[in-house]
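Excluded from the complex is one protein chain; the other protein chains are retained at their positions.
Here is chain A:
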C-alpha cells in the first residue's frame, strides 16, 4: 500500500455508474476512505484469527471426544487383555502315565497334571478324572489302598464320577494290600483286565472312559515279596468328544447355569451333577420368625477341602433363618475348587494368600477373615464364625437368634458357641438347655465386634508365632474371666477327618459320637437365667434340688447313677485348687468324654447327663459350690495312671485343637 497515492479529484461524469460516483465521493473524504480500508484489513485479520481458533477448538474437541475420558475415566492400570489361549481344536489327547515305587506322574498333551515323587507320601492308587470334551483335569485323588477302608472310599468316588469321563489310574509304591474284591470288581467293570489280579507291590497304569472304551493298560508284576515291579510307562491317545455330548441337558435357568459351570469343571460331588435328577443347590429353608441374626455376617473359614466345604455349605444353606447374602467364604490359598463350590451355591468367596506355616497360617487366615468380615459389614455388631468341616444344625440360627441378646447385654460373656465339648450321645439330652462355661469351644461361634476390634485384633499373634488362634483366645490374658454360652446338645457337628491336627483315629475317639441336634425350632428354656447373676441363682437352685449320689461306688460304673430319668444328681470330686483337674480328667476318661484338657467347667462345676438324668460334678474344695456338700460325704479322688501314659496324653492336647 505504500504506492497508494491520493488520486487527483476527478469531476463527476454522466456516464459513470452509481458505484463510481459513490467511489469518488468516498475518495473525496480521505479520512473516511482510509478508515474503511483499515477496517477491511482488520476485518480480514479477525476472520483469520477466528478461523484459526475455530479450527483448533474443533480439533481439540474432536480429540477429546475420541479419547472420551482419557484422563479421568480410564482405568489406571493398563488392563491389557490377556490373549486367550487359542481354542484347542485338537480332537486327540496324548496321555502319558507312569507308575513306580517312588514316583508317579501323569502328563496330558505334554502338560504334567500329576507328579509325586515325595518320599513316604502318596502311597496307593492315584486317580485323575479328565473332562472328555476339554481334557481338563476335573478331580485328582489318591487312595492309600495299602491301608484298610481306603478302597471303599475309592469305590464311592468312582461311583460318583459321571459316565463318559476319562479316568486315569496309577499306583505308587503299593496299592493292593487292602484292595478288596468289591473295589477290584469296580475296576474290572471299568474295563481293566489286570485289576482283579493286582497283587503285592505290582506297578499298574490304566486309562479308560467310564462306561466306555479302554485307552490303555500296563502292568508290571512284582517278582518277589521284597521287591517292587519294574516301573511302567503307558503312552496312549484319547479321543475327545464334543462339548454338547459331555454336558447334561438341564433346563436353562440361572441355577442350572451355575450348576453347568461347576459340573464341567470338577468331579466327585455326586448327584449335584446328575443329568437325570440333580440334587438342588438352592434350599429355601423356612424363614425364622423374629430372626435377630438375619443381619449378622457369617464367615466360613476354609482351606483346600472342597468336598468338606460342599457338605458344610449344604447344611448351612438348609438351616432355617439363613441369609445367604451375609455369608462369605474365606479360602486360605488360591485354590480353584473351593471357589468353584462357593460359586456353585451363588455365595461370595474371598481368597487369601497364605501367610506363615502350619498353625500360624491358620491363625493369620482367621485374623484376615475376621477383619474382612467386619470391613464388609461395617454395621454388624457380631459375626458368626464357622469352619468348613462342620455340619450346621437346622436350628442353628434359631438357637443364636434366641440367645444373641445376652452377648450384647452381658459383659461377662466372651462368646456364644454352638458346640458343647462334653455333649456326647451318652452325655447330652436336652436341646432346650444352655450352659455357661469358662472355656471357649469354637466350632461354630459368635464373636462380638467390640471384642475383636478393641481387644483381639490389635494383639493377634503375629505370623512368626506358631500359635493356635483358639488356644490363644482361651488364654487368661484374652479371656479375662469371661464365659461362653453353649447348648447342651451341640448345634454343629465336626465331621472333618483330614486336617492339620486331625486323623481318623482321633476323630473316631473324640468327635464321632458327639450329639448333634436335628430338631427344628427348638424353643430354648429360660434364656434369661444365663445372665451372670441369674445363673448363680439357677445353679444354687439345681444343687439344692439335687440328690447326692452314693460316693462309695465307683463313679465310672454305670450303676453309680440310679436307673431313673429326669432326676438331678450331684457328685463331689477332689479339686484342691482352681487348676487341680486330676480327678476330673480321670473321670472324664472313664466316662468317654473330652479328657485331653479341661472343658465345659463353670467355677469348678461340670454339668452333663447320665442315663437321662442331669448329672452335676462339683470339685471340692476349690469350687464355691463346695458348701453344698453334706459333711458326711468324702469327695472322690481318682489316681492318675502311671507317668508314661500321662506323658503321652500331653502332646495330644495340643493336637486336639483346631482342626
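Remarks
Here is the rule we use: a contact is a pair of C-beta atoms (placed from the backbone, for glycine too) under 8 Å apart; a residue touches a chain by one contact, two chains touch by 3 or more; residues count from 1.
Just so we're on the same page, contacts and distances are computed from a predicted model.
Selecting from "Proteasome subunit alpha type", "Ribitol-5-phosphate transferase", "Thioredoxin domain-containing protein" or "DNA-directed RNA polymerases I and III subunit RPAC1", the unshown chain of this assembly corresponds to "Ribitol-5-phosphate transferase" (UniProt protein name).
Checked against the hidden chain, the listed residues A:158, A:238 or A:368 yield one contact partner: A:368. Looking at A:110, A:458, A:544 or A:630, the residue that reaches the missing chain in the full complex is A:458. In the complete complex, the hidden chain is touched by one of A:350, A:509 or A:568, namely A:350. Interface note: of A:376, A:471, A:568 or A:633, the residue touching the hidden chain in the full complex is A:376. Although one chain is not drawn, its touching partners on chain A can still be listed: residues 4, 7, 20, 23, 37, 39-40, 43-44, 46-47, 50-51, 54, 57-58, 61, 64, 68-69, 72-76, 78-81, 254, 325, 330, 334, 348-353, 355, 368, 371-372, 374-379, 453-454, 458-459, 462.
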